[in-house]
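Okay, structure first, notes after.
One protein chain omitted, others in place.
Now for chain A:
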Amino acid sequence: MTFKSLTATAIAALIALGTAAQAEEVRVYNWSDYIDESLLSKFEEETGIKLIYDVFDSNEVLETKMLAGGSGYDVVVPTGTFLQRQISAGAFQKLDKSKLPNIKNMWDVISARTAKYDPGNEYAINYMWGTTGIGVNLGKVKEVLGEDAPIDSWDLVFKPENMEKLASCGVYFLDAPAEMIPAALKYIGADPDSHDPDVIAKVEPVYMAIRPYIQKFHSSEYINALANGDICVAVGWSGDVLQARDRAAEADNGVEIAFNAPKEGAQMWFDMMAIPTDAPNPDAAHKFLNFIMDAQNMAAASNYVYYANGNKASQEFLNEDVIGDPAIYPSAEAMDNLFTTTPYNAKVQRVVTRLWTKIKSGT
């Protein structure tokens, strides 16, 4: 062995030692209020991998990070339509299913639907799914609109005469055009998944009529605002509203919250866990996905956040107030009433964003 190769071996050994000594890390970027945090420490204990957990509250923020590249995350959680677009931009790597034995736990009913965004479910696994509907403060809404307030219908938030009265106790809408425009299209009886700018334009008068009565467009503040009684109606995501219901019950402040997926039809969405192409530690990312797909872990997450998951095996560990709640796990017929959407192309996206800005700002 020459001196040169000896030095090379020594350096290689030192590098190997260095990486071994350094604690292994996995960085997860998930939605806010979206996991039972005891699962995070459980993962660290089981695998010895240090878990760095970050949160966001809009798909747009996640997508910008993914498309900028070099996010540094190992696992991210885009919603189906966003996942599809980011896959075509080359943002994700294919899953190595040999490292994911727990994938056998997944629920075929949901996998069939997520395959629409990710053919063959090659890039992502379903984490949670839910609906976009209406959360109400029962006491206040009945006080304003009377006992027969249409809390299970889009009429509640899209009919100006209802909104005029509700404005006094506060209404929030999601700041998510990809969901609020389909909802309004459904209300007027059009195809909620329309990509035709002329059809999309039809929602403008619907929103302009109710715009003065909407206090704010925001995608996460409504959980606290509903729970504290600051607002009485929020168009929001099923589990978030149910979390608000629980926080209000814990605070024992007399606020009673309920969620309904409107009977005219509500949007169903899927939040998918995927591994970015440039993930620093794809191996640990697979371990995290496999950990999440464990039936008991997935059940713990759903029991905590009140969202349904795409994991069949987890269902026997779910609490009765989760699996038995039709607002979380709708019946098979109710599920047929839910619709899904597909991603807009860049040109239609610009129309949608511009329309949404106009709706929000009046300009």
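Quick note on the criterion: a residue touches a chain if its C-beta (ideal position, glycine included) is under 8 Å from a C-beta of that chain, and two chains touch if they have at least 3 such contacts; residues count from 1.
In the analysis below, contacts and distances are computed from a predicted model.
Remark: of the listed names "histidine kinase", "Multicomponent K+:H+ antiporter subunit D", "Formate hydrogenlyase" or "Putrescine/spermidine ABC transporter permease", the one matching the undisplayed chain in UniProt is "Putrescine/spermidine ABC transporter permease". Touching the missing chain, out of A:73, A:158, A:187 or A:217, is residue A:217. For the options A:61, A:109, A:201 or A:249, the residue in contact with the chain missing from this view is A:61.
Touch with the chain omitted from the figure is made, among A:177, A:192 or A:330, by A:177. Against the chain not displayed here, chain A makes contact via residues 58, 60-61, 63-64, 66-69, 85, 88-91, 170, 175, 177, 214-217, 225, 228-231, 277, 346, 349-350, 353-354, 356-358, 360-363.
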